[in-house]
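Pasting in a structure now, in structure tokens, and then I'll have a few things to ask.
Every protein chain but one is kept in place in this view of the complex.
Chain lettering (A and B) follows the sequence in which the chains are written, and residue indices restart at 1 in each chain.
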Amino acid sequence: MSAGSRDGLAVTLDAIGTVAIVLGVLLTLVASIGLLSLPDVLSRMHAATKPQVLGLLLVVIGGALHLRTSVDVWMLVLVGAFQLVTAPVTAHVVGRLAHRGDGVRRDLLYVDELVDTPDTADPGPDRPEPDEPDTEDPDAPGDAEDTDVPAPRGGGRPEGA
Amino acid sequence: MTGLPALLDAVLVVCLVLLGISALLVVVRLLRGPTGLDRLVALDVLVAEFLCGLVVYAALTGDSALVPVVVAISLVGFLGSTTVARFVRRGTDR
Partner (left out) sequence: MTDRTPVPPRPAPPDSGGLLRRAVPVVWLVLVWVLLWGTFSWANVLGGLVVALVVLLVFPLPPAPGRNWLRPGATLRTVRRFVADLLVSSVQVARQSLEALRPGPPIRSSVVAVRLASSSEFVMAMAVGMLSLVPGSVVIEARPQERTIYAHVLGADDAEAVAAFRTQVAVLETDLVEALGRPPAAGAPSEEIP
């Protein structure tokens, strides 16, 4: 009797895990479609965020439910945590480059509030940088280094349309 | 009750197939992507789907030997794409 109920529990956990995996995989599939169908790099990045975050999390949860007896389950927890920490960094780096370069179709932007604000805090992309971290180094000294836009609007709040 | 585990295994196999299809779609973007950043994003997604595939495979076989591989790839993939972004910066900017 107890063995039977334990089997039932195992099958239930397997079933829940499988459902999580199926959801994650479907999300990943739709994300891949979005990667093909969306118009520019920045839009595609939104699709790319899904398999990296929710898709992988769901699959990892499902996998952990399947492998529940193994000590490696904790490693799966770590995979999820690492992903949550690292995905925004990559997204930020790529998104920033895409907006500065030709990764965004400006004609598809309803409003672009970054264009009319000059980048004073940061050396431009073409300049060699003095130090290592290139992801978030907004405190680099220097005021008027990047003069893409001639008329600075001050530090006030840039209002959109 | 005997049919359900087999059904679950079959579903997992279907999931692997779907992941394969997704990976093919991503490879299309990887090959076509007009800019380096497109390829970078596609590569990131490909890594994520590879990780998903490994976890699903581990769940299917009940063999957790691949799990450390998943940890390693999730870290190396991050380092790789961030490093590549640094070089893309000077390549495709105006």
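To be clear about the criterion, contacts are C-beta pairs under 8 Å (C-beta built on N, C-alpha and C of every residue); 3 or more make two chains touch, one makes a residue touch a chain.
In this text, all values refer to a predicted model and were calculated from it rather than measured experimentally.
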Which displayed chains make contact with the chain that has been left out?
A
Chain A residues that touch the omitted chain in the full complex:
27, 30-31, 33-34, 37-39, 42-43, 45-47, 49-50, 53-54, 70-75, 77-78, 81, 84-85, 87-89, 91-92, 95-96, 98-99, 104-105, 108-115, 117, 119, 121, 131-133, 135-139, 141, 155, 157-158, 160-161
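Convention: only the chains that are shown with their structure count from here on.
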For chain A and chain B, what's the span in angstrom between their mean Cα positions?
14
Any idea which chain B residues touch chain A in the complex?
1, 4-5, 8, 11-12, 15, 18-19, 21-23, 25-26, 28-29, 35, 37-38, 40-42, 44-45, 48-49, 51-52, 55-56, 58-60, 62, 64, 67-68, 70-71, 74-75, 78, 81-82, 85-86, 88-90, 92-94
Contact residues on chain A for chain B in the complex?
7-8, 11, 14-15, 17-18, 21-22, 24-26, 28-29, 31-33, 35-36, 41, 44-45, 48, 51-52, 55-56, 59-60, 62-63, 66-67, 70, 72-73, 75-76, 78-79, 82-83, 86-87, 89-90, 93-94, 97-98, 100-103, 125-126, 134-135
